[in-house]
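Here the complex is missing a single protein chain, while all its other protein chains stay put.
As written, the chains take the letters A, B and C, and residue 1 is the first residue of each chain.
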Amino acid sequence: MSVSVQLEDFDVGAETSALSAGREDVGAVVNFVGLVRGGEGFIAMTLEHYPAMTAKALEDIVAQACARWELLDVRVIHRVGRLLPGERIVFVGVASGHRGAAFEACEFIMDYLKTRAPFWKKEETCRGAHWVDARDSDEAALERWER
Amino acid sequence: MSVSVQLEDFDVGAETSALSAGREDVGAVVNFVGLVRGGEGFIAMTLEHYPAMTAKALEDIVAQACARWELLDVRVIHRVGRLLPGERIVFVGVASGHRGAAFEACEFIMDYLKTRAPFWKKEETCRGAHWVDARDSDEAALERWER
Amino acid sequence: MGVKILYFAGLRETLGCAEENLDGMPAGVADAASLRTWLCARGEPWDALAPGKSVRIAVNQTLAHPTTQVKDGDEVAFFPPVTGG
Partner (left out) sequence: MGVKILYFAGLRETLGCAEENLDGMPAGVADAASLRTWLCARGEPWDALAPGKSVRIAVNQTLAHPTTQVKDGDEVAFFPPVTGG
C-alpha cells in the first residue's frame, strides 16, 4: 500500500504491473486515471495542496478501503503543480483476488479523495484564473458509502 | 471502440494512453485487468473460445455499454491459449468525461463478458486437468444491471 | 446447405465431437430446444444435452433461447456456461 504526491507524471503500465508483481493471488486489478479536460478558452490547471496533511489523508482513505474490502495492494498517486489538457492528474490502482472488491474499493477511494483529500484546482482560462468550485455530486457520491 | 481476441499479452500503459490520446474531453479512464491466479497444485490455465462468435459477442457488449453511458472510448482485449499464474487474461478500458460513467461501464462490461462471451477456462493442476465451473455469483453480478 | 453444429469446452470433450453437419433439418426440429431434444435422443453420451443439464445454445453466433428458430443454413453451437474473463 503506498501513496505519493508528486509534480512528475506516472507510468500507468509500470504502476499496474507493480500491483501484482511477484505474487499469484491477484485476480483483478482496477485502475482509475484522472485527466485534465480541455475546453473553450481553457489553458491549464494548477493543483495546490496542504503538504503536511495530504499524505496523511490519502493513507487514511486507503486504510478505510482496506478495512472494508479484502485488498492485496493499493497505490494512489496525485500530482500537484501546473497541468495541461490531456495530462494525467491522479492514479488509483487496487489489486484484489476478485473483481467486485477491486471495483468497489477503487471507486470508494476516488469518492473519498475527491471530498476529503486537501487538493484544490485553479483553472487558467483566456478570461483569467479562477478556483474550481466543489461539486455537490461529489458529496453525494461519498454518501453512498456511508449508508 | 475496439475489441481483440489474441494469444499475445497486451501493454496496459499503451492501451490506457490510447484511450485518451489526441483528445481533451476525457476526464476519467477506468481499467480492469484480470490475471491468472495460482494456488496449491495449480500449473496453468488454457482458454478456449468460439472464434466466429467471440468478436461479435464482445462488440455487442461494448455497444450495450455505449447505449447506457456517455463513453468516449472503450477497449476490450481477451487472451486465449495457455496462460501461467500471474499472466494477464483480459483488459477492459473505458474513457469518459466523468468517473461515474467510466466505473459503471467498465464493471458492466466485465459482468457481461463473464456470463455472455464464449470463453471457457480449463485448469491444469498437478492432479490433472478440469474445466472451470461457472459461478452463480457472476450471474448475480449481471442481474444487477437488468433491474 | 444443412445445419452446422459446434460443441465447445467440456461438452465437446464429453461428446467426443467438435463439429458435425446435418444434411438438412431433422423432421420436427424447428427451434433450439427441439434440436437439443433430437440430439439428446441419440443416447449416451448425448444425454449430456438432457433437460436439467447446464447447456447454452447460440444460433448464428448469438446466444439463443429455447424458442429461437433454427433453419437450414444456420450454425448452431452448444456449450457449457461460459467462464472467461
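Here are a few things to note about the model shown:
Criterion: a contact is a pair of C-beta atoms (placed from the backbone, for glycine too) under 8 Å apart; a residue touches a chain by one contact, two chains touch by 3 or more.
These numbers come from a predicted model, not from an experiment.
In the full complex, the chain left out of view touches A.
The chain that is not drawn here is touched, among residues A:R37, A:R99 or A:K114, by A:K114.
Residues of subunit A that touch the chain left out of the display are 34, 47-50, 52-53, 56-57, 78, 89-90, 110, 113-122, 131-135.
What we mean here is this: only the chains that are shown with their structure count from here on.
With steps allowed only between chains in touch, the distance from subunit B over to subunit C comes to 1. As a whole-number value, the distance joining the C-alpha centres of subunit B and subunit C reads 26 Å. Subunit A and subunit B have CA centres that are 23 Å apart.
Residues of subunit A found to touch two or more other chains are 99.
Residue positions of subunit C touching 2 or more other chains, listed in rising order: 85.
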